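Shown here: the complex without one of its protein chains, the others still in place.
In this document, chain identifiers A and B correspond to the written order of the chains, with residue numbering beginning at 1 in each.
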Amino acid sequence: MKEKIALDVSHLPLHGEGMASLTWWGTCAFMLIEGTGFALSIAVYLYLMSLAPLWPIRAPAPDLLPGSILTLILLASLVPNILVGRWAKQKALRKVRLGLVIMSFAGIAPLIVRIYEFPALHVSWDDNAYGSITWLMLGLHTTHILTDLVDTLVLTALMFTRHSDNPRRYGDVADNGMYWNFVVATWVPLYLCLYWVPRL
Amino acid sequence: MSRSRNDPEDRRPSDVDLPEAEVARRLHRTWATPRTLKDALSTVDHKIIGRRYIATAFVFLILGGLLALAMRLQLAAPEARIIGPDRYNQIFTMHGTTMMFLFAVPVMEAVGVFLVPLMIGTRNIAFPKLNAFSYWIYLAGGILLWVAFAVDVGPDVGWFAYVPLAGPEFSPGKRADIWAQMITFTEVSALAVSVELVATIFKQRAPGMSLDRIPVFVWAMLVTSFLVIMAMPAIMVASTTLILDRLVGTHFYNPAEGGDALLWQHLFWFFGHPEVYIIFLPAVGMVSTMIPTFSGRPIFGYLALVMALIATGILSFGLWVHHMFTTGLPRLGESFFTASSMSIAVPAGVQIFCWIATLWAGRPQMKAPLLFICGFIFTFVMGGMTGVMVASVPLDSQVHDTYFVVAHFHYVLIGGALFPLVAAIYYWLPKATGRMMSERLGRVVFGLIFVGFHGTFFPMHILGLMGMPRRVYTYQPEMGWGGINLFVSVSALVLAAGFLLFFIDVFRSARSGPLAGPNPWNAPTLEWATSSPPESYNFLRIPVVSSANPLWDDPDGPSVASGLNIDRRELLVTSVVEALPEARESSPTDSIWPLFAALATAILLIASIFTPWAVVWGALPVTLALICWFWPKGEPEDEA
Partner (left out) sequence: MTAPTRHRPAPPARLFLLAPLVLSNCSGVQSALDTAATAAGHLRLLILSFTLICGVVWLLVMVMLGWALLRRRPAATDAGTQRRLTIAVSVCVAATVVIVGGLTTLSFLATRTLGSGEGEIEVVAVGQQWWWQFLYPAGGFQTVNELHIPVGRTVRIRLESPDVIHSFWVPSLSGKVDMIPGRTNALTLKAERPGLYRGQCAEFCGLQHSHMAFTVIAEDAATYARWMVEQARPARTPDTSHPDTSEAEAGRAVFLVKPCAACHTVRGTRAVGTTGPDLTHVGSRRTIAAGLLDTTRGTLAAWTADPQTLKPGTTMPLVPLTSDELRQVSAYLESLK
């Protein structure tokens, strides 16, 4: 059977950008999974709160300082992050390299503050259910930062190799930036829940 | 890589103006998995992985079925002492866990992995390495559970693992931890496959396959994938918090310290109810795809069917409380969940009436698949009816946790999902093996399974109304349940005989069945446009689609697109709605790293049952494997 050729696709680009990229869709799907996970952890928090006669259980409300500093760092990191995205779109290799180095530090800084955030909760995970859920939420989000940091570090290293100047790499940088936006975005409701709900 | 990249005759990368034999030869060199052990472990071919997935899932079906027979042996007579309570509790937990987590969900995902790329006309699934990873991690989870059972540390707290029974105080030892960690394995694999399927279905459809031309099975897999993505995080949160309670002393489920036993049930069923539809919707898709073939006309009410799929998916998140009607929740909330649970009967009705209308308007050919589909409608509608019954709060207060419910969900799961799956095997196995199964044996298999099934499960409705609770390892003679139970146990043997014959026919046909040819059923969808079994590259050239039933509407076969590079793995990315070509994207080559990443993840997860620190040191090999996985190898596939 001779096939009828109705379409010639040889002129198409070898890599789609944005919504034409498979990685973009994969990243979105993973963000949906993790977003659902975070939403559920907030739901669990509110559920346990609704059952408890007193909330927080046998603990003062957490100290605001470390959590708020971390929030500010994360929000501030959005600026270089958005710039890196823009540079990646322009395929400006030197700027992307610089931006990724900055973003690597922007990933490390909140982890350092996070060390002070756990004691600021004034409750341990094994004290009571309040301690358990707050540690779980902070722990989940720490893992979240950590995974994206590793991703950023590997990508930074990659951009200093011969594999760097490739539309696919710039796509990876853009997707990594999108994921970091998501890391910041999920933190905001977690922050409000952890620090401000007990003060309501 | 075994292929030579610098062969001078290969300078022209695209398939334009090449003779077909030459295109086939070069595509084969680019895509085929050579027959060595290393290549077998590295392959990312969705058909090979899909076949492995399906075969493994059926092995677990057999294992789970043997457990069911063991339970029926013990229950055949009152106060039997063949299996003690400790072993029996492990057996029924293993049966439920195996059937739900290691058979039903994976097998549906696996059929999707095998079929979706063929049905939408692409060369491989999106993220094929992730696909390989998901299979290995699933296999590791299954092995973990069954090895644990073999050495008498199988979980014994039910597939639902209600706390506090599954908590640290009432289930010391490692049994419940193994259950919780096995959940993590299967969740990771199901989530990975769902991400692949979403990306594949959105972005890799053949040019022209706009949203209204997607085969219903593919729609079903898309909705299912979203259900997995939205529902599985709940069981992840649940199993993680359970294991934290058990291993590091958190108090999520400890009422003495502000935790709550019902929290577990909310989380579990927020996942657990969509889970039923994760199993059922692919079956709906299979049935909707097979009925047109055997009716000889397009499906009636395509749009209504797709809407019903989506509506079912959305509604399935509003039903979880109907598993908790006896827990003493506020009455107003319960009434809401009665209404929402009953309302899901409406999209189910739409589906059934559309199928009947298609059969009515067409000229049905009673081949084995259609026989099983009729058995499915017969059985599933009954299961739906009992579903409406248990959706009623007061009615449920009598039948909840009795054999009535056991009967109900076996009608829904076996009748609603396994019957369509068996039909699908009769229908699509020739595509996978190139050989037909026996029609004559198919009728005997159907007879045995159908009679055996109803003989086994119908009497359980009555047992439930007679007061027999679920999950009992025995019952007392004066209860008067002995006769019916004996009948049930004997019928279970008939059911098992039907499956035995089915498996025999599968093996027989794969070796010596009559050759199938590309399209033995005269079916309309794209998977039948290529050879049986399909070549490693699926299609010589990507089909261009101009209708929902391309093989019927274009008797000479669909027209095709040329211009893809055939010397590197390349496939066509198209737009979400209209499927207009957007890019020639490369598709990853074979890699051993998914296997290593899966092994490293398995070590982390299993070790974390014994020490929480495994999460820290175990993360290093995982990270390392993932870096090697993603690091570019300087292949043509990396070009862009």
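Annotations
Here, contacts are C-beta pairs under 8 Å (C-beta built on N, C-alpha and C of every residue); 3 or more make two chains touch, one makes a residue touch a chain.
All values reported here derive from a predicted model rather than from experimental measurement.
One chain is not displayed; in the complete assembly it touches the shown chains B. Shown as candidates are B:349, B:517, B:612 or B:634; the residue that touches the absent chain is B:349. Only one residue in the set B:14, B:98 or B:338 touches the chain that does not appear here, and it is B:338. Here one chain is not drawn; of B:60, B:300, B:419 or B:502, the residue touching it is B:300.
Only one of B:147, B:361, B:504 or B:616 touches the absent chain when the whole complex is considered: B:361.
Taking the whole complex into account, subunit B touches the unshown chain at residues 84-86, 89, 158, 162, 164-165, 170, 255-256, 259-262, 300-301, 304, 326-328, 331, 335, 338-339, 342-343, 345-346, 349-350, 352-354, 356-357, 359-361, 363-364, 366, 374, 377-378, 381-382, 385-386, 388-389, 391-402, 462, 465-467, 469-476, 478-481.
In this section, only the chains that are shown with their structure count from here on.
Each chain gets one centre point, the mean of its Cα atoms, and the points for subunit A and subunit B are 30 Å apart. If you check the complex, the residues on subunit B that touch subunit A are 14, 16, 20, 126-127, 130, 191, 194-196, 198-199, 202-204, 207, 229-230, 232-234, 236-237, 240-241, 244-245, 248-252, 254, 257-260, 263, 266-267, 270, 540-542, 544, 556-557, 559-564, 572-573, 575-576, 581-586, 623, 627, 630-632, 634, 638-640. Listing the residues of subunit A that touch subunit B in their complex gives 1-16, 19-22, 25-26, 29-30, 32-34, 36-37, 40-41, 44, 47-48, 51-52, 57, 125-133, 135-136, 150, 154, 158, 162-163, 166-168.
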